[in-house]
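Every protein chain except one is present and positioned as in the full complex.
Labels for the chains are A, B and C, by order of writing; each one numbers its residues from 1.
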Amino acid sequence: MKTVLKLFARARDLAGSPTLEIELPESATAADLRLVLGERVPSMQPILSSLLIAVGNDYAVPTTLVAGRTDLAVFPPVSGG
Amino acid sequence: MKTVLKLFARARDLAGSPTLEIELPESATAADLRLVLGERVPSMQPILSSLLIAVGNDYAVPTTLVAGRTDLAVFPPVSGG
Amino acid sequence: MIQLTHLPIDFAALTESVRSTQAGAVVVFLGTVREMTQGRQTVALDYDAYPEMAEAKLKELEAEARAKWPVIEAGIVHRLGHLELGDVSVAVAVSCPHRHQAFDAGRFLIDRLKEVVPIWKKENWSDGSTEWVHPGS
Partner (left out) sequence: MIQLTHLPIDFAALTESVRSTQAGAVVVFLGTVREMTQGRQTVALDYDAYPEMAEAKLKELEAEARAKWPVIEAGIVHRLGHLELGDVSVAVAVSCPHRHQAFDAGRFLIDRLKEVVPIWKKENWSDGSTEWVHPGS
């Protein structure tokens, strides 16, 4: 299944784009998404484990289902304020 | 020795005046001043023990010498803010 | 800025006055005249002060805060006289490099102000009575 990820901050810089279309297996979880992302953008490997995944407006845990979602985002730890 | 006390808030209301001239024994302390004040203004008796005494810009303790000072003030616990 | 004033407090100007490129954090506290206190209705407050001593104590508090935290700028303004509901009675502003310093210093300043600065408020209750507020007396 194809889906489009939003990327922010250093994740966007590393991907060279604010969005990334990826192919996810059916019943993919956030943990699967992380692996797929590391393969698609190898330069993200050094920060891969610290990246946060959002499904809609909520943070995902590793078991959160992401397949079929059109509102996925990936970004590093936040630093607002 | 005669001296003039400044009074504030409820202490002023009870004395009926913003200042009060009192006679203090030589080498009088803040504790002595409190007793003299209670005799001069009997209506202050109910709050006498809670009244604060200032010498200049500092709070007095019972042993603080007040005789001869021209910058004495007496007032109830503060409630600014 | 340490100030006692009978005029409305310009808290925006006070806030501006503590901003600094050395500070990452500004904390401002405003005390405002609240209508209800333990079920009783206030219509107004009157604030009185022993001005010389109050200003001296406010300066001491600022010095104490500077000794405890890396305060860049600090300001305290207290209003005196007759205040209506919602009016600002006191404004404390402090800037520090980091936010927890600014929160701690701001809280310290208003907590200590309420303990040691010779200012008093008189309640004007909705039943027409008035009453000095004298904690613990």
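Simple rule for what comes next: a contact is a pair of C-beta atoms (placed from the backbone, for glycine too) under 8 Å apart; a residue touches a chain by one contact, two chains touch by 3 or more.
The model shown is predicted, which means the values in this text are computed figures rather than measured ones.
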Key: Visible chains that the absent chain touches, using the contact criterion stated earlier   = A, C
Note = From C:33, C:58 or C:119, the answer for touching the chain not displayed is C:33
Request  = Pick out the residues on subunit A that sit against the missing chain.
outcome  = 6, 8-10, 13, 47, 50-52, 54, 56-57, 59, 73, 75-81
Key: For subunit C, residues in touch with the removed chain   = 11-12, 15, 19-36, 85-86, 88, 95, 97, 99-100, 102-103, 106-107, 110
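As a convention for this text, only the chains that are shown with their structure count from here on.
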Ask   = In angstrom, rounded to a whole number, how far apart do the mean CA points of subunit B and subunit C lie?
value = 26
Query = In angstrom, rounded to a whole number, how far apart do the mean CA points of subunit A and subunit B lie?
reply = 72
Message = Quick check: what residues of subunit C touch more than one other chain, meaning two or more?
response = none
Note = subunit A residues touching 2+ other chains are none
